[in-house]
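Quick one: this structure, given as structure tokens, is what I'll be asking you about.
Every protein chain except one is present and positioned as in the full complex.
Coming up: chain A.
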Amino acid sequence: MAEFQANKITDIGPPKYDEMWPQVIKDNYGKWLYHDILEPGVLVHVSESGAKVWSLRCGATRLMTTMFLEQVCKLADEYCGGFFRFTTRNNIEFIVSDESKLEPLKKALADNGALPLGGTGAGVTNIVHTQGWVHCHTPAIDASGVVKAVMDELFDYFNSHKLPAQVRISLACCLNMCGAVHCSDISILGVHRKPPVIEHSHLDKMCEIPTTIAACPTAAIKPNKVDEFKSVAVNADRCMFCGNCYTMCPAMPLADAAGDGIALWVGGKVSNAKSMPMFSKLAVPYIPNEPPRWPTTVNTIKKIVEVYAGDAMKYERVGEWAQRIGWEKFFEKTGLEFSHHHIDDYRFAATTWRTSTQFKW
């Protein structure tokens, strides 16, 4: 190990961004005039210098191997001068400045088979997601597998522009929400539904009891002695299954095959266009985990997208549509069941109750 310590370099930061830019991007930085989406997945940006770049946006799996990434690099070498990029939503973009390369590149992408064009405009783009059972220690669901199953079913919306507006779908595999899905048109959220199971024989060895108690946002945890062990007790009535205790204390796992599953949320957005940014709201509190293809989750999302597609006005995001028709109509039109779980009972609950005589039947 010493050999690696001797000449240690630290705190250099990432390579500078412009080292990664093709010449046309360097030359036209800040000079772009407008863009057009020529077809799903194909954008052209026009510069005031007269230069044009065509970007081919492809769906991709966020989880990949270097073998796959090498295929992407080879395509970039062959058609794009050795440059490419990823979008915020894990799409891959190949950029060409020579129009004659466009059709050959499209053909090469089609031949690859794992780089479908799409994800632009009024459609469904790639799902941003977390690790799930592939890598995380607190998940209630898998991530990559659910995303694959949902995108297979919505593929027709990925490579078309037939929705009223863009629909951003996100997935987080527990309430920690590394994916921060709380402002998405549709979000898929892993939820636990059973309080932690406590390993009294090991808790005091693995966890700091005061920190564990302090970690609970509803003060549901108190000190407890079980046999000869110093441990904690959880007041199940106050537990909202957030998992913060488990994050602080490995002796309190939450995962449970029968308890865990998916909640679906709708109507969030981060864009400021027209309406203010909005949080996603609860549509379905719980769907069981159904690996490998999660049919109930997939079908429910498809249903929501289809009802929205048929009912919303042009340019209207899912949340804007639900707000205009009223959430009571959202539940009626989608056929989703409304239950006591949909009524907020946490910190800002009262701000969501109806304080008016205005409503629809």
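As a convention for this text, a residue touches a chain if its C-beta (ideal position, glycine included) is under 8 Å from a C-beta of that chain, and two chains touch if they have at least 3 such contacts; residues count from 1.
We take it that contacts and distances are computed from a predicted model.
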Protein name as given in UniProt for the chain not displayed, "GTPase domain-containing protein", "Sulfite reductase, dissimilatory-type subunit alpha", "Aspartyl/glutamyl-tRNA(Asn/Gln) amidotransferase subunit B" or "Carboxymuconolactone decarboxylase": "Sulfite reductase, dissimilatory-type subunit alpha"
Chain not shown: contacting residue from A:19, A:111 or A:237: A:19
Candidate in contact with the missing chain, chosen from A:182, A:302 or A:329: A:182
Residues belonging to chain A that touch the chain removed from view: 1, 4-5, 7-21, 25, 29-30, 32-39, 45, 53, 55, 59-70, 73, 76-77, 82-88, 90, 92, 95, 114-116, 120-122, 128, 130-139, 142, 144-145, 148-149, 151-152, 155, 158, 161-162, 166, 172, 175-183, 211, 214-215, 217, 242, 244, 246-247, 250, 253, 255-257, 260, 268, 270-275, 277, 279, 289, 291-293, 314-315, 346-348
